[in-house]
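A protein chain is absent from this complex, but the other protein chains hold their places.
Lettered A, B, C, D and E in written order, each chain numbered from 1.
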Amino acid sequence: MVKTNKSFSPAPSLLVVEAVINALKEDLGLAGDITTNGIFNDEQIGTATLRAREQGILAGSQFVEATFLELNPNSKLNWQKHDGDELAPKDIIATIKAPVKTLLTGERVALNFLGHLTGVASLTNQYVRKINHTKAKIVDTRKTTPGLRFAEKYAVRAGGGENHRFRLDDAILIKDNHIAFAGSINNAIEKIKEANGHMVKIEVEVDTIDQLKDCLSHKIDVVLLDNMAPALLKEAVELIDGKFTSEASGGVNLDTVKDIAETGVDIISVGALTHSATCLDLGLDIDITG
Amino acid sequence: MVKTNKSFSPAPSLLVVEAVINALKEDLGLAGDITTNGIFNDEQIGTATLRAREQGILAGSQFVEATFLELNPNSKLNWQKHDGDELAPKDIIATIKAPVKTLLTGERVALNFLGHLTGVASLTNQYVRKINHTKAKIVDTRKTTPGLRFAEKYAVRAGGGENHRFRLDDAILIKDNHIAFAGSINNAIEKIKEANGHMVKIEVEVDTIDQLKDCLSHKIDVVLLDNMAPALLKEAVELIDGKFTSEASGGVNLDTVKDIAETGVDIISVGALTHSATCLDLGLDIDITG
Amino acid sequence: MVKTNKSFSPAPSLLVVEAVINALKEDLGLAGDITTNGIFNDEQIGTATLRAREQGILAGSQFVEATFLELNPNSKLNWQKHDGDELAPKDIIATIKAPVKTLLTGERVALNFLGHLTGVASLTNQYVRKINHTKAKIVDTRKTTPGLRFAEKYAVRAGGGENHRFRLDDAILIKDNHIAFAGSINNAIEKIKEANGHMVKIEVEVDTIDQLKDCLSHKIDVVLLDNMAPALLKEAVELIDGKFTSEASGGVNLDTVKDIAETGVDIISVGALTHSATCLDLGLDIDITG
Amino acid sequence: MVKTNKSFSPAPSLLVVEAVINALKEDLGLAGDITTNGIFNDEQIGTATLRAREQGILAGSQFVEATFLELNPNSKLNWQKHDGDELAPKDIIATIKAPVKTLLTGERVALNFLGHLTGVASLTNQYVRKINHTKAKIVDTRKTTPGLRFAEKYAVRAGGGENHRFRLDDAILIKDNHIAFAGSINNAIEKIKEANGHMVKIEVEVDTIDQLKDCLSHKIDVVLLDNMAPALLKEAVELIDGKFTSEASGGVNLDTVKDIAETGVDIISVGALTHSATCLDLGLDIDITG
Amino acid sequence: MVKTNKSFSPAPSLLVVEAVINALKEDLGLAGDITTNGIFNDEQIGTATLRAREQGILAGSQFVEATFLELNPNSKLNWQKHDGDELAPKDIIATIKAPVKTLLTGERVALNFLGHLTGVASLTNQYVRKINHTKAKIVDTRKTTPGLRFAEKYAVRAGGGENHRFRLDDAILIKDNHIAFAGSINNAIEKIKEANGHMVKIEVEVDTIDQLKDCLSHKIDVVLLDNMAPALLKEAVELIDGKFTSEASGGVNLDTVKDIAETGVDIISVGALTHSATCLDLGLDIDITG
Partner (left out) sequence: MVKTNKSFSPAPSLLVVEAVINALKEDLGLAGDITTNGIFNDEQIGTATLRAREQGILAGSQFVEATFLELNPNSKLNWQKHDGDELAPKDIIATIKAPVKTLLTGERVALNFLGHLTGVASLTNQYVRKINHTKAKIVDTRKTTPGLRFAEKYAVRAGGGENHRFRLDDAILIKDNHIAFAGSINNAIEKIKEANGHMVKIEVEVDTIDQLKDCLSHKIDVVLLDNMAPALLKEAVELIDGKFTSEASGGVNLDTVKDIAETGVDIISVGALTHSATCLDLGLDIDITG
């Protein structure tokens, strides 16, 4: 059984609509789909059937909705799968009834969003399935595609993962350079607490057990255990002993994630979810006769 | 020797700057890098060294420039590799001298662009190398990441590939639905020519040799041979006999591309260049002492 | 009989709506139509009748629609003429039923768009009528009003003309400076082909028969015969002999276009269509009693 | 001697830069000037000489500056004519030194702005010269090209004209519909004064001497005498007797403006200044050798 | 009885919608109301009751409408008070029926607009009530919150005040520095008239009776009597004797405004209306059960 968290927050619809309008403008240029416009009339209604061609987890249906509705507000979309649902090859995801011109003009933009976001959700879910038997959670990073962070982080949620911080301003992540300049972990944390409000969590990145020990006496929320092998991670988790949330990062892939999760770590952050997901193969078959 | 076309057009710098500003706003939120701001002062100058950690082809240096210059116009970037250059692990790509605050605040945005675009260029170049011994060229598609088409198509050029059409309005691609509605290939081409100017090329997509034969008597520019096995492609190329540009698409991957190219086809279009490239691994080491 | 191509592509509606919103904001300022707001109440419904006061070809009805619908989504527009239709003085083009406030507030923006675009379509059509008996086609240039290229090129289509390239990136036009720097026409074409994809047409501009002869052995798509008198044009067309599309430009006006077309040239490009069309006179009579 | 008001306000430079950036994006598309990029290198410096090919009044030099500086901040522009100056054919307006790529890429956008705005200034000045011997002033209307009102109203100022209201919110213009709904001129003015501040001028449009007489007892600022023949205008001006500013509109062209001005009217408003100015012919000769 | 001018112009709805969208994006970030999204489902409908908790004058209902309609176009708003209406504590202003998610997500943005604008209207009305027995009018200034000038000037109108100029370009205000550079009031006015159109009013600021006397012989529209005590104001008003509109500014507060108005001055401009109004206290009670 796939552990898919179906109560994930939607992406804000204002952002979805804005992204879709920009993508349509990018694809339509100054004259639109000149092939389709030269051949079809406005009256011809068609039906498009959106199908999966690979296994995965659906994400991005709001973007498909917005694409066809921006082109023609009378488009009718009928969804048979919803974001977060498992897809098998040949599964019908949705049917869309609209003028053929609308269907052909919007096809590529709709598939570009859906293929990319379903790719992110599907890869996320592969990680989630590997660690289903542990208490660990898969989270993303800020290694997102510029302009699409809100969408990719949503796709991670749809795939059963959770989100690390959204931006630089909503949580603290103290790294080696910060500690070096502050002089000590202690100084760094004090300066951070003095400069920031009480609603941001504080995470400190450590590479070694010694650095971790330096953290133990401080009131922080999360420790990022960077690039530690499972044995070392296990030792770290034991040392932490529930005092902080423990997060592992670095060297995480589909082969290593199970061993990492079994160390007892709370959180595993994976840059690949967003920077290296590939497009899920989808098909849109258009019946131009109604 | 890699065949890399070093005379590729740059991405328009207005678009680069706009994309970078949007990415910075996406990452900085309302208060910026609150970790770094809480610890560093404005005077501390540092040097960042950007290195490759994998083999590939560089693309996106303009985006890195723009990131640091938007944050601080006095940032100094010194490039040792240029877009289109081959990268080997540990190669130094550039050094950047700027306040440490600037370096830390811009790091993620700069790497998100550079990693993604270098990934696209590198994957493109892997295809190019496979078919170096033939006359075929690798081209991209409209299967790009929404909002980043200009950047990804630039990365394809940097990787030694060429670009298919940029948008729906700058070339004609007649597909099965268009032909069906028009009644025949002949009708479709006539309607298209009547409705469009003389500066757009006309491409017709065919799946079979019979469809190809229907095209032979028409004045078109390119035939898209979709999802044909190499033997069939070869037959098609011979039938075309230089009358049109021949383009193969569908089922192209790093394993099949060589056989496809050796059929004598002129152009091979590959959606994966942009929809399924993964991020190239890069490192930015920051020396906070100057 | 006017040769008007009624199958011209519409302007992308996203661009229409965006242009209309910007024009309304430009005209309304921070408080809107303070004259009308000070006098009319919201309940008073009126009917506006849009009439031609001059002969011409209608273009821009989408902009009128968008103007009144953006101000009040319940506005009802009833079109009796459509883009591409011939207009005679006193012809009713449309009636619009909406609150009088909406009609008066939107009047100027709606007429500014419609008058300008109808002016472009009408001037285009005057050229088209002059050469109706030949095979030549009238096309526009990039000499458009900044910000309105999509709209003006649409108006050219509505007037029975066709579009030259939309932007600098969708077709090649090699001019004297390019050839001079490349060293020869041959070098220029080779460099261009190496740097660009297979979907862009290549046009070369020549001023003399000698330059034209240099082109004859090259695989290009279009030759631009610049500023040639009809006799010379005729000689050029004969030399080209169907090998390329031939395009005449320079010195084209309503007096000269017939002679130019009769030389047998395929295409005549006319900057004046967009840079020197004057507004067509239109009237909007508002009946404030319902 | 031309009466040209050289103390006209400049267009706000923020608006100039924004308009230029939008125009460049419109023209460059996703890959820029692919012809020039395929042939020239970045090092080749050239000099462009901007010349008038017709007589007129210059307007729009800020837009040319912004075009080349946005493309390359090191462009050097040397102006020999300034906005408001008279141009004769062959006059050198400016020279521009920049990389040839910059010159060729920016040429069309720069000329599109300059040709259009110089056209508006030149037409305005033709009207101004006709009435130089009278006290009347030429003013524009709100019949401007959507998106370019700030630029066209600036060009009117450069041509020696003055501006009518900028938008609907900065002055009151009471027309027949307003009076009809209010019940009387008196009611209309009272409602307007109650609803609006003391810094907006109030103008009332009248078609007949009787309507004008109705205005005489009211405290308004301007009377718009619409579509009155010179004899009637003269009668109207005498009736007004300096009590209000008098403005003539309707039926104004280069043949009628002198007679209208000689009636003693203060202001003549001319829609054609902005809605029907044609582009002034300008040339940009580029020396690619430095 | 409160003198509230109920015929005030509405704020342009395009600007309202744009401001609301920006405010929602500012508040929702990349994932929206993660608290509400984590708990409520999409089906749960609720009713929100918007109540006054203080006395005041309502302004900004369009912003509340736009907030909930942008989040969910099916939201139903039922207004019991309208902009310009007096509010007493506990008065119900409106009820809003929508999914609870919509109500909770939009609550803060809606209240931020409504509280601020109602605050401006209420403060304006306090001034208006103090001078109800005089002919003076209360007007605002350009001392507005950046980005919200259109909204705050609307709120001033809703509160029974009127608007001074909207921007720098729609009326002339000659101050000491202008007069000093011009050499005299006379020169300043002449230069201004030469450079500007006939539709802008001219106001001159004076600090002393002597300066005022210098103005008396000029054809201007308004004199701004800056920082004059009531006795001096009275003297100034008598000197002006209806020749110009008289405007008092400086040192105006709720304690002084009555005495100022009783000097017979026409206009009293008050920066505090927009720069120092505090939020009116409002409550939104949400019944999550329907």
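Rule of thumb we're sticking to: contacts are C-beta pairs under 8 Å (C-beta built on N, C-alpha and C of every residue); 3 or more make two chains touch, one makes a residue touch a chain.
None of the values given here were measured: they were computed from a predicted structure.
In the complete complex, the residue from E:V17, E:I131, E:I172 or E:I268 that touches the missing chain is E:I172.
Here one chain is not drawn; of E:A19, E:V128 or E:I267, the residue touching it is E:A19.
When the missing chain is restored to the complex, the residue among A:F8, A:F68 or A:F181 that touches it is A:F8.
Of the candidate positions E:K81, E:K97 or E:H116, contact with the unshown chain belongs to E:H116. Chain E meets the missing chain through residues 19-20, 22-23, 26-40, 44, 100, 104-105, 108-109, 111-113, 115-116, 119, 142-149, 166-170, 172-175, 177-178, 180-182, 188, 191-192, 194-196, 200, 271-272, 275-276, 278-279, 286, 288.
Contact between chain A and the unshown chain involves residues 5, 7-9, 137, 139, 162-167, 169-171, 191, 194-201, 203, 222, 245, 247, 266-267. Those residues of chain B that touch the chain absent from the view are 21, 24-25, 28-32, 34, 37-38, 70-71.
In the analysis below, only the chains that are shown with their structure count from here on.
Between the CA-based centres of chain B and chain C the separation comes to 32 Å, rounded to the whole angstrom. For this pair, chain B with chain E, the centres built from the Cα atoms lie 52 Å apart. For chain A, the set of residues that touch two or more other chains comprises 26, 28-32, 34, 37-38, 149, 166-167.
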